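My questions will all concern the structure given below.
A single protein chain has been removed from this complex, and every other one stays in its place.
When the chains are written out, they are named A, B, C and D in that same order, and each has its own residue count from 1.
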Amino acid sequence: MNNIYIPHKARIASIKQETADIKSFQFELLDPEVRKNFKWKSGQFLILSVFGVGEATFTFANPQTRAEYVECSIKKTGLVTEAIHDLEVGDIVALRGPYGNWFPFEKFKGQNLLFVGGGIGIAAIRSPIEYSLDTRADFKDITILYGGRSPLDICYFDKFDEWQGKKANLVLTADKGSEGWKHKVGFVPAVLKEMKPSRDNCTVITCGPPIMIKFVLKELTDLGFAPEQIVTTLEMKMKCGLGKCGRCNIQQLYVCKDGPVFDYAEIKKLPDEF
Amino acid sequence: MANKLITQENLKALVNELAASYDVFAPKRENKNTVSFGKLQSFEEYVSGVLLTNTTAKDKVYLQSEQLFQYELKKDTVEFKEKAPGKEAVIFGGRPCDARGFDVIDKLFNWSGYEDGPYTGGRKNTTIITVSCEKPETTCFCTSFAGGSPADGKGSDILLTPVSGKFLAELLTERGEKLAAKYSKYFSEAGDAETAAKAEFAKAAEAKITKKLDLAAVKKNLDASFDSPYWDTVHLPCVKCGACTYVCPTCYCFDITEKKFGYLNGERNRTWDSCMSEMFTKMAGGHNPRTDTKRRFRQRFMHKFRYHVDNFKEELCTGCGRCIRRCPVGIDIRKVVEEAK
Amino acid sequence: MEKEMQEIAKKLLAEKKVDWVIGYENSFEPGASRPVFMNKPEDAVKLVFNKSCVNNLAVYLPKIKKQKAAVVAKGCDLRSVREIIKEHQILRENVVIIGVACEGVESSKCSTCTENKLDGVDFTVGTVKDLGRKEDMSDIEKFEELSSKEKEAFWNKEFERCIRCYACRNVCPVCYCPDCFANRLMPEYLNKVVNTAENKVFQQIRMQHVFGRCTDCRACEEACPVGIKLSLLTKKMSKDAKKLFNYESGKDTDSRPPLSTFKVDEEGIAEIM
Amino acid sequence: MARIGVFVCHCGTNIAGVVDVKRVAEYALTLPGVKYAIDYKYMCSDPGQNAIIEAVKEHKLDRIVVTACSPRMHEGTFRKAAERSGINQYMSEMANVREHDSWVHSDDKEAATLKAMKLMEMSVAKVRRSEALSKMYATVEKRALVIGGGIAGIQAALDIAEAGHKVVIVEKDPSIGGRMAQLDKTFPTLDCSACILTPKMVAASQHPNIELRVYSEVVEVNGYVGNFDIKIKKKASSVDNKKCISCGVCTLKCPSKRAQSEFDEKIAPRKAIYTPFPQAVPNKPVIDREACTFFLTGKCRICEKVCPTQAIDFNQQDEVVTEKFGAVVLATGFDIFDSNVYGEYGYGEYKDVVTSLQFERLINSSGPTEGHVVRLSDKKEPKNLVWIQCVGSRDESKGRPYCSRVCCMYTAKQAMLMKEHYPEVNCYVFYIDIRAAGKNYEEFVQKAQNEYGVIYLRGRVSKIYEKKDKLIVRGADTLSGSQVEIVADMVVLANGLEPRKDAKSLAQLFHVSYDQYGFFTELHPKLGPVETAIAGVFVAGACQACKDIPDTVAQAGAAASKVLGLFSKEKMEVEPLIAKVDPLVCSGCETCYNVCPYSAIEMEDREVSRGNLKHVAKVLDSVCKGCGACVGACYSKAVDLKGFSERQVYDQIETVTQ
Partner (left out) sequence: MEVKEKKLNIVGFLCNWCSYAGADLTGLGRNIYPADIKIIRIPCTGRMDPMMVIEAFHKGADGVLVSGCHPGDCHYSEGNYYWRRRYAHLKELLDFFGIDKRRFHASWVSASEGKKFAEVVKKVVTETQDWKDSNSK
């Protein structure tokens, strides 16, 4: 029987506490054969099993160019994520995937890239950021705008040096600053407005809370960006990841199958049900 | 494929013999008002006259709750155990709309590049023997759909139609032929007369179905009506239970959950889910894209008559009318989609 | 009678006394009816009342909290309306009750109905007659006599076919919780898996929750797509509420449900400990 | 991230003698989340606690389970140990394997060990779901409200005021003083009641921290300990107190004779504009509108004409003010039992059957007869007087099974006073038995009998009837076993005490519970005699139970000290193990609001999420005591109780049954 619901076994190889409620995990697939053949592309997602609790969907936080482990950054929001946060290095989990589509980098070649991330949304664009940095020559300017509620809510501090080292222009902002915070203070859309990125030959990859996305889109539209230039990844409740269980259905699309990566032109055609 | 004949007596004998070696599911009386597909011990239990069993035969293949696998956590690993394949089964006495439902969801479970083993495994294991309907109900509207008819065999392996005191048995699939061959002693050859009689039967039965949806118009209206104020009021009588989805032969949405036994063991289960439920799309953080009842109500009809058509070129509905009859508040799917604008 | 009802509805809508009139309209086949929501005076002609008007329309009231609605209510439904008002799900001033003098609909409850009086309604349609029917608890008493094993076997058979569509819950006027325990994950009160044991637990808890609030209106039984005999349970509970706490739900709008109050000296539950 | 440490105590041989503690510790290590487990001789000892602290540090534990004795014994100890080790004190649990296991299952060591493992496992399951909680604090409005201006209220107010806090006394009558002001002399010292009370009344009225609100009532209560919002209604007195100079001319000139003096127990008339008694505090008259000729007929206005300062204001209205208080003392006192219930005594029918309070007024030199005891029927001095005790006390058949505690004493007092004033009269007392348990009380009663010659007859009076101008009192003398008949001129009923008629409605305003008679229920009959179940509400005096003046004063002082204790802190510490409502899930059915014994639940209309205005429950943190009645009652499971949360309990249930 072709049981597509049986996941690959994996063990937790490392855990890093990013913020009070976000941790980054590295998973190592147990079966060497599976490990060898397990390939994904930036933008795709996986379904993680925590035994005793159930499954939940996460995007790959690392790109295919750094595929030693499978990495996810996970915020504690519900039952499964709470249980994942309870796990320790060496604990056994399982995952299935990769599922969904990916960022069409071949289309972005030779362009400027602007990444706009907010909150845990950064987990979804860390992979394309690092992918673009690993294939740096394919792109022109790479700018990363990343904001959190407060300085304490910013993840990936350990990665920033490397990103900047590879000639990415990193702009950090916090809704509310604190002592010692040397970066910007303000909401992501406001900072974006201030940055005035040029629309010419530029693709924007964005992910964040719905309210942020809404205003980022508005700012970008004001700056003259065409909907096709803006790419995001949608978050929907998913169970199967296989285009069957029906809950990520928006119009004729199944986010798990046809997404999660969409450009704004496609999204504009969809009803407001995500 | 071949057509055969089987007499009433032989049918009884066949079913009784099948019941000995297969799981035979057929309409069975549960109580005064309830007839559902249940495991048949003998032909006597079969309730022949009922068109609309309370629930469909869907759950005899696509179980309402199905174990996907069991796990056992070991030191440094985990082991999975899959359920042994079930006994071969026969679904007997369902109606063309029930069988058609399987045809519709078969496509879905083989779609998107993934074959859904837990479903297709059971499906391949099941032979569907359907009986044509002579006197359709007021809620029936199968003829609205392409090829839909009270005597249509889509999805069936064998279709039985009463003709001249016997049944014409149309063997529609390999599975159907195999079964008929195995029990060939009960069948005799059918001639053109019987085939013609069947056509007459179908025509007569179809004529009795007065309600026919103009599906092209429905699709067009639904395409345009997503933001229509129509949905603001039409959903009001709906109480948002899941009865319609659970009695539907084509509703396929499901949930995957876990049940644990102690610290180390557990099972992963798949259970039908309903787009009418608030939990269907509610995310862990509390965000719910279809938070209000209007959106959930609209989703059901849009999915069945618009989105699914976009993807599969057919409606997610077979016109059985069960949802109309089983709806506690009498919501009529025909009316809802027809009036959408 | 229908004419009278239509006139009232028309007037209420025309004078904008209410946003909605909730009543019954003809349904998919002759002799069938279903609930209808109307907000235009010209729609009022749709209103019907006949033996098929089984639905308890009180279930809709908590959902239109912020608006004003007129609702067609039989004597039995009226009890649910009162219960909902009592439990603060709607304000009395926001609901116009159109009471109908009912002599019975196609429901199992009607043969023993003693509830067709229409005290406290805003409009009365028809004339209330004394139906001369009597309460009959003999079926409950008979069931109580069974052994635990027999009782369990009976319910196992009933709940084996439950499909957990939650129609029973969703048509129940007093099951208005915005988030039912059955949906919860932390803790998980009920596993999603549909099997006899879980189905039974759901109904045990639901019945416990509606105890002393349930008016034995039978909406759940009428709604059940697989014909589970829920009236046995609801009737048992109304019997217990009366016997243990001398309480009948839906008789007024201000007394406290039996589990929301207590007496230092309980007469109904003599030394139970 | 659960990193649980399990510490299995031997308790010498108390546990280890029965339970295989090693096995329990080993089993613990197999449980998910348990990173460390040891067994140790005495966990509660200093080395034991230090072992916990070190283990927490070394193994980075974040929760601990101590498998030892009852949490009622050592929960505090290990919470403190947890805190010292750097983890939140509420992240510790105990498994009770001594009282609930080794001591009661010593007959079956294997079963006891298995049970110990299970109990430990349950505590591990519970602690896994524990949340770090911090101590909570609430602000305190340092202003007290005393309800009732009798001796209890006055004393409590003075004590609080003396300590430097503001106090408001609310009194429903036009003057403070209460019952004590009506009395003549007090037992057992026979000192004059007014002489000891009046200075207190004056002190209260003149104290800079005390504000008197007479002729006022509490009408609504909101809020909770430290922050009560209380509505007080001041009834219209029709006199402008700022202008009134208390000259008394208005009362003198008032022609109305309709009303009977409440203060004199209705044995004398009073004017429509009046002060209840000459020494009233404040000494400002009020107009009884039901008796006032002007209010009844529209004519008269004599008081207005004679008032030298134009203080009469017929247009005055009731006034309601809302004020904030941090604490409340209920001191509403008592009524006497309704004599009419005893039909056989002919009260009301025979004018010379009087209540004990009426007798107090008769013998009081400031009373209507200026201390001359006369029959109400013919104003003649009585020669033979009979007291009947236990009128409305110790009488199950009249619904008053309790002893009123003061009647024996005041009967003796009244008889003695009678003898003192009129040595030639005969005083008889019918009694059931004498309760004189107080300092110098028994001696006092003995003195009445032996020195004053009051005749005590043990028995009940069965009937009183009138014969010419005499009252024939027929009763039993159970000591001699004979029927007696006394020809009396006057009969005094020693009425028992009961709560004020309106005490129940006041209790309901405050959600203070009361017993079947209406006495306010104290928090604990022994250990919380002045507190109530409602934090910040205290009781003093006869409203809580029958008591005499010294006990009342003592309790008033105690209540005051409780108030002062509360006021001694800027903020109150409150236990964080309280209920919490999830407004998104709440259905607003008010079930929790109905069942909360502390009124700790408030219903509010609130926007729970954007655009979603709902009627939902809210827990008032500083009022909630964490009983969980709301959680047990909530149908939508919108309420949860910290420390005994749904997840904790359900995980424990799951652990027991698996």
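As a convention for this text, contacts are C-beta pairs under 8 Å (C-beta built on N, C-alpha and C of every residue); 3 or more make two chains touch, one makes a residue touch a chain.
The shown structure was predicted, so the numbers you read here are calculated from the model rather than taken from an experiment.
Peer 1: List the shown chains that the missing chain touches in the full complex.
Peer 2: C, D
Peer 1: Sort through C:28, C:123 or C:155 and give me the one touching the missing partner chain.
Peer 2: C:155
Peer 1: Have a look at D:115, D:142, D:166 or D:361 and name the one touching the chain we're not showing.
Peer 2: D:115
Peer 1: Which parts of subunit D face the unshown chain closely enough to count as touching?
Peer 2: On the subunit D side, contact with the omitted chain comes from 70-73, 96, 98-101, 103-108, 111-112, 114-115, 118-119, 122, 513, 521, 533, 577, 595, 597-598, 625-629, 631-634, 641, 643-644, 649-650, 652-654, 656-658.
Peer 1: List every residue of subunit C that touches the chain not included in the displayed model.
Peer 2: Output for subunit C: 143-144, 148-155, 181, 189, 197, 200-201, 204-205, 207-208, 211-212, 233, 236-237, 240-241, 244-245, 258-259, 262-264, 266, 268-269, 272-273.
The rule we apply is simple: only the chains that are shown with their structure count from here on.
Peer 1: Which neighbours does subunit A have in common with subunit D?
Peer 2: Touches both subunit A and subunit D: B, C.
Peer 1: Averaging the CA atoms per chain, pick out the one whose centre lands closest to the mean of every protein CA shown.
Peer 2: Answer for the innermost chain: C.
Peer 1: Looking at chain pairs B-C and A-C, which one is connected by more C-beta pairs in contact?
Peer 2: If we tally the contacting C-beta pairs, B-C comes out ahead.
Peer 1: List the centre-to-centre spacing of subunit A and subunit C in whole Å, with centres computed as mean CA coordinates.
Peer 2: 49
Peer 1: How big is the gap, in whole Å, between where the Cα atoms of subunit C centre and where those of subunit D centre?
Peer 2: 44
Peer 1: Which residues belonging to subunit B are in contact with no fewer than two other chains?
Peer 2: Answer for subunit B, listing residues that touch two or more other chains: 255, 257, 263.
Peer 1: Residues of subunit C that touch two or more other chains: which are they?
Peer 2: 179, 186
Peer 1: Which residues, counting only subunit B, touch subunit A once they are in their complex?
Peer 2: Within the complex, subunit B touches subunit A at residues 68-69, 71, 73, 76-78, 80, 82, 85, 108-109, 111-112, 114-118, 120-121, 226-227, 252-258, 260, 263, 266, 268, 270, 273, 275, 280-285, 287, 289-290, 295, 299, 302-303, 306-307, 310-311.
Peer 1: Of all residues in subunit D, which touch subunit B in the complex?
Peer 2: Those residues of subunit D that touch subunit B are 31-32, 584, 658.
Peer 1: Given the complex with subunit A, which residues does subunit C contribute to the contact?
Peer 2: Of all residues in subunit C, those touching subunit A are 185-186, 188.
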